[in-house]
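Up next is chain A:
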Amino acid sequence: MIDPEKIPSQVRMCSACPKMCRHVCPTFFAWRSDSPTPHGRALLIHQEIKGTRQLDERGIEVLYQCLECAHCLTWCLPEIDIAEIVEHRRTELVKEGRHPAGLTSLVANVVEHHNPFGEAHNARSDWIEVSPKKGKRIAYFTGCTSAYREKEIVESTVKLLDSLGFDIVIPDEWCCGSPLLRTGFIDEALEQARHNVEVLNSLDVEEIVTTCPGCYRVLKQDYASHGLKLNSQVSHLSEFLETKIKDLKTARIEGKVTYHDPCHLGRHMDVYDAPRNVIQKVTGRKVVEMERHADNAMCCGNGAGMRLLFPEKAKAIGNERIRQAMDVGADMVVTACPFCRNMLASQSGDEIRVLDLPELVSLTLEDE
Partner candidate 1 sequence: MTEEEAFEFVKNTLKEERITPYHKNEIEIVHSVEGCINCGLCINHCPVVAAVGVDRFTGPRSIAVELSRSPPEFWSTADKIYLCTGCGTCREVCPKNVNVPEVVNLVRARIFEHRPDLVPKGLHMVREIIVEHNLAFEPWEDPEEKVESRDVRLERLDIPYTEDIIKKNAEVLFYPGCQAEERAQEVREAAKVVLNYFDVDYTLLDDMSCCGLPSALMGDDETSQRLAGLLKEKVAGLGVKKVVTTCAGCTSNISDISLQDQWSIPVYHMVEYLAEEVGLDRLKQALGSSKEFSEVTVTVHDPCHLIRHTSRRTMQDAIEILKVISGVKVAISEAEDSCCGGGGLVAYHSKDVADSVVQENLISIDKTGAERLVAPCPLCTAQIEANLFKSGSSVEVDDLMVFIAQRLPKK
Partner candidate 2 sequence: MAGLAAGTIAAENGLETLMLRTGQSATAYSSGAIDIIGYPPEGLALKEYLPDTEVPFKTPSDGLRAILTLFPFHPYGIIGFGADDDKVVESVIAHVKESISWLKERLAGSCAALIGGFERNIYPITVLGTTKPTCLIQETMWSETLNANPDNVLIFAGFRGHAEFNALSTTRAYLENQLRTGKPPHKVGHCVLEISPFGKPYNISSIELARHFDHDGSMVDLAAAIKKHVDQLGATHVAIPPVLGIEQALQNKAELQKELGVEVFELVALPPSVPGFRLQRAMDRTFKNAGGTLLIGHQARSAIFKNDMIESVVAQSPRREVTISPKTVILASGKFIGGGLEADENGIRETVLDLMPVTTNLHPAEEVRPVYHTNVFSLSPDGHAVLGAGLAVDMDFRPIDADGVERAKNLFCAGSILAKYNYSLEKSGLGVALSTGLAAGRNAARMAKEVS
């Protein structure tokens, strides 16, 4: 976590920089203006710290335009994590009650229903069917998006883990807290977190697997930094599958397959190779890389509340990402994140098929 003491010197350095990071900032792509860039955000915070200018409504909006994709960090020589600083300021804004009104319902939904969509909590997992197995006992933390919006991910993951002989437990999970943490609602997030830690620690499982990189980061990193400890190891499904790669089969898949790195899995958690290895095993050939990939991958546009607050811009970013896939002649984009899948699929039209990793892997089951 960022040391608040260091923020003033860091934002000063950032705002005086020649701004190379602008070229990779997806919000610069969407707005084309200098304000929604890491540099622009640093300037706002810098001015506020110096006292020359207070953060006004537009300034707050600019801070909430950040996707927290962390792409700028890969371009920053002094390694100033402006996304982290922005998140810190968002926390303060929440405390001051100055966060964008658009977030209010999100927070209320999570608090009341434990998911950002305001869906009934009891509908979260009642539809998931698991059958006890002899194998290793693991908890599958689905995350809200897969549970309510991208059910194929859950279905295919369960089917897949089942076929591999695992004994799957679906815990009584609440929202992991990621959307709240990223937008500055620490207290509300921790309330969710505490529940999850309690539930997960009460289970007799060897490992916790999730398909959502947002959950993955929060479970593995944010909980710990807030002093909440999980007893079992947390893995993203891609890592989990990589350890079982020998048991995976190869499916007949036509066309070129590319892989879109989710920001939260790649840049945030440094997981790049595992999903690629799994895809290679399943398709029988190397992933066709987009020009921007791995730590240089462009965000899908669906991060940190962006789609909620600025849907048109978010879609423009997603659309661009699809174009980049088409540029390398891809027929299929595989990703490993329900948010990415949701955004990319919404922009892909008929030309490109978008699949989440478990969906791809479960294609090997169909062939049998």
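Please note the rule applied: a residue touches a chain if its C-beta (ideal position, glycine included) is under 8 Å from a C-beta of that chain, and two chains touch if they have at least 3 such contacts; residues count from 1.
For anyone wondering why these and not others, all candidates are chains of the complex that A comes from, given by their letters.
Owing to the predicted nature of the structure, the values given are computational and were not obtained by experimental measurement.
Asker: Which numbered chain among 1 or 2 touches chain A in this complex, counting any copy?
Answerer: So the candidate in touch with chain A would be 1.
Asker: Give the list of chain A residues in touch with candidate 1 in this complex.
Answerer: Chain A residues touching candidate 1: 12-13, 15-16, 18-20, 23, 31-35, 39-40, 43-44, 46-47, 52-53, 58, 75, 77, 291, 323.
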